[in-house]
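Here the structure is laid out as structure tokens; the discussion comes afterwards.
A single protein chain has been removed from this complex, and every other one stays in its place.
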Amino acid sequence: MQFVQLLVFLILFPLIAAFFLLIARKDLEREWIVKLSALAIGIVSVYLLITTYDKGTLLISAIPAEPTGLVMFILEMLIAVYILYLGIKHKKWLVVGLILVQSVMMLYFELVYSHSVHVQANLFSDELSIIMALIIGIIGSLICVYSLGYMKFFHEHHPEMPDKRTWFFGTMFLFLSGMFGLVFSNNIIWVYFFWEITTLCSFLLIGYTKTEEATNNAFLALWMNLLGGIAFAGAIIWLAMFGNGIMGLDALTTSGKVIALIPAALIGFAGLTKAAQLPFSAWLVGAMVAPTPVSALLHSSTMVKAGVYIIVRFAPVFDSTVTGYMIAMVGALTFLLASGIAISQSNAKRVLAYSTIANLGLIVACAGIGTYEAIWAAILLIVFHAISKSLLFLATGTVEHRIKSREIDDMNGLIVRMPKIAAMMVIGIAGMFLLPFGMLISKWAAIRAFIDAPYGFVFVIMLAFGSALTLFFWAKWMGKIIAVTSDSKNIEGEVDRSEWAALVSLAGLTFVTTLVFPMLSTHLLEPFLMTNYGHIAQLSQDNIIIMILMLFLLMVMPLSILLPKHKHRHLAPYMGGRTTTADMRFSGSLGVQKKTVLSNYYLQDWFGEKKLKSWGIWLCSAVICIMILSAVFRVVM
Amino acid sequence: MIDIIMAIVFVLVAPVIGGLVAGIDRKVTAHMQGRVGPSVFQPFWDVGKLFEKENAVVNETQIFYAICYVLFMAFTGALFFSGGDLLLVIFALTLSQVFLVLGAFAANSPYSYVGAERELLQIMAYEPMVILTAVGMFVATRSFNVADIATTTIPVVLLIPGIFLGFLYTLTIKLRKSPFDISTSHHAHQEIVKGVTTEFSGPSLGLIEITHWYETVLLLGFLYLFFGWNPLLAVVAVIVLYLLEILIDNTNARMRWQFAVKSAWLVALVAGFINLAALYFLSGGVS
Partner (left out) sequence: MTYLAKSPWIFHYDASSCNGCDIEILACLTPMYDVERFGIINTGNPKHADIFVVTGSINEANREVIQNLYNQMPDPKVVVAVGICACSGGVFRECYNVAGGIDKLIPVDVYVPGCAARPESIIDGIVTALGVLEEKRSKNIHSKVVTDHERPERHNHAQGGAQ
């Protein structure tokens, strides 16, 4: 069966690539391996789409469960031992404790229950898996290609750091493999295995630079995700004990609330940790210490998307339960608070981090509400967010290498200094919050979904406020980039070819996905919603036409630069009549030269990170407690 | 559903109406201050003059943003008056506003820079309420289409009085009237010179003026929707409410932006929440 081979290829091929990357010693070899495997992964994931988009859900029982399961268990235990060793070595006792608890749980399960578990199909694929596979396969591999140039530059300019690029690229591809496995697994135990692989990879990548800060943040990410892992393991044991051994995702989501609600709540909790929702947001912000491609990978196509993916998977179980609303509430609160915190951040990567957390919050909110419209919005958000966010991260990384700063205020006049990269960045930002682009379409869909849901008005109000905050921090950043400073020179120079290829592809994707989104919706989203919910959600034809019109308008406008035009007289900016030099220096009182410095508003008093975060941690923790309790009550009562 | 003719009519006629409204505004304001005031056609002469002047800029990109601003504002208005989707209208409106902000940022001048930041604060202040307005109208009429809302037989304003009041509050911000003319002002001096428009001159400033006319007509259209079930009442209401805005403009001093944002949010939160919650529970919990 050709289809099985495709799935297996996607899961195993990155693994093989990772292996070869580990043994490749020369730069050139590595470059070719990365480029070719990225190309292969991209092509195969598109090929998967072409061959299966109209086939609906496909279950695969061809893979023998017993030996594979055993191999997975052994690997899991090896990983546990490795983490245990690192935990003891770095004296991170929390991590040690958590990994011990988790391993004992899995050991217990393996010894007592594993024989009573029977899963018909271990792998499967439906429209959601395909969409996820496309995101991982295309965006993930673009990021890997980008890393080639970035890491070279990184090590040239940080000679003090040990050059362990073999490890780096190996882990990146292992990560992709884990993600593919995650989205194609039907067996929960398999999902769990791949889940742990992503946790491990993110831990390794965050700690890549081996500085103290990096190590600490890596362990922070590790313990938070281990917490989720324990919840996941708990769900598996619960299913084995009370769920008649149902372990297939397909069976679970239709098995009724009595069986599925508690495991769904536990896995939902695991999803919240992985998606960096509020009490656990710190690890994603901390992950900023890693090289930028790692952040791009974590934020756009892998890791956090695994968290929301699993919640979206379980959305039918959450449908109109208190548990679902509480998950949605965590998401909505996170969206609101993280958007606020993003306003107060001056570091570009931190702004991006909080914006990711916020957008994931929105996805979680949609998934928690779980109506067909909400799920439609959630999947759209996953897709569009992945594209724009990876573009923004990669552009920021390239800029950072040139201006040696991540501060947004230092990006003043970027359009003059690095016109091409600045244009990419502007496209990325526009993709995050302006109209014809995907993110806004998704937000729009979310508003409509919320209105129709019970108690939806609460979520609508939170969304309305949250999107106002979002607008503020994106627009002020965009303003910084497009400010035309008269004294700056073009310092763009040669951008590395691989970096450039990734940037242009992602910018192109931003436009293309917005254009083909109606097709995406009819061919992938609607069948998915139809099979799972019996309804479809879509935008009316008129609105789609209008948006495509706007998109064209937006694309045509910049071309006006090409038109012949007469030169306009240029005036100096108004400085109250003071004589000002081209680099905006003026003589202040007593003839002292002053430099005009324009800085964004950060509104620290209102949106200070400390204040909002502690609020969010308490609130969301409380909501999560209610969520778990409500699931227990519902089942027990 | 989309009425192309209405869209074209809007694009052509709205500047005329908007300009007249601005002229009447100035006349009424003058009378309130015991002056004779200019002719009601003064705004047209002003813009005509601006187009006779030299287009001097700090840099060329400003012109680009000014053109985008007017283009997308006209687009937004056309979408509204042809009966399009209200949420889409709101998002398109935001897009065009962002172009004005970018134009101000592009000049890299302190005054327009502060103006741009303040303009963003203003957008941030009114955005929640504007979205809630669309939501409220949907809850009242079960449709997002302007065509449906405008021709509904449901007395919208009676169902969403809270949202109506909230919208009126933010309307003052959107029309740049005192006490919320913090990013730029129709009146003479202000502490940041002319805020966002400081660095625009001649034709590009003229474009921005025209955009304001479009915007005024669009906002009056929003007001109309609240009374859509009775066109006569609606027109009277729109006129009375606009006069009310002028009165507010002339009797208030400019507030700080902190007040503008906080109060607008408070109004949106209280009015929006109470109103939507009441509607939700009165209609039996299932919307």
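Letters are used for the chains, namely A and B, taken in the order the chains are written, and counting of residues starts over at 1 for each.
Note that a contact is a pair of C-beta atoms (placed from the backbone, for glycine too) under 8 Å apart; a residue touches a chain by one contact, two chains touch by 3 or more.
From a predicted model like this one, the values you see are computed outputs, not experimental measurements.
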Per the touch definition above, residue among B:46, B:60 or B:148 touching the missing chain: B:46
Identified contact with the non-displayed chain, of B:92, B:106, B:139 or B:205: B:205
Option touching the unshown chain, where A:269, A:574 or A:607 are the choices: A:574
Interface with the unshown chain - residue positions in subunit A: 569, 571-572, 574-582
Those residues of subunit B which, in the complete complex, touch the missing chain: 26, 30, 33-39, 42, 45-49, 51-56, 188-190, 193-194, 197-202, 205
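Basically, only the chains that are shown with their structure count from here on.
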Chain centre separation in whole Å, for subunit B relative to subunit A (CA means): 36
Complex interface listing, subunit A residues touching subunit B: 412-413, 415, 434-435, 440, 444, 447-448, 451-452, 454-457, 460-461, 463-465, 467-469, 471-472, 475-476, 478-480, 482-486, 540, 542-543, 546-547, 550, 553, 557-558, 560-561, 568-575, 584, 596, 598, 600-601
Subunit B - residues contacting subunit A, complex: 1-2, 54-61, 63-64, 67-68, 71-72, 75, 79, 84-85, 87-88, 91-92, 94-95, 98, 101-102, 104-113, 116-117, 120-121, 123-125, 127-129, 131-132, 135, 138-139, 144, 193, 198-199, 201, 265, 268-269, 272-273, 276-277, 279-280, 285-287
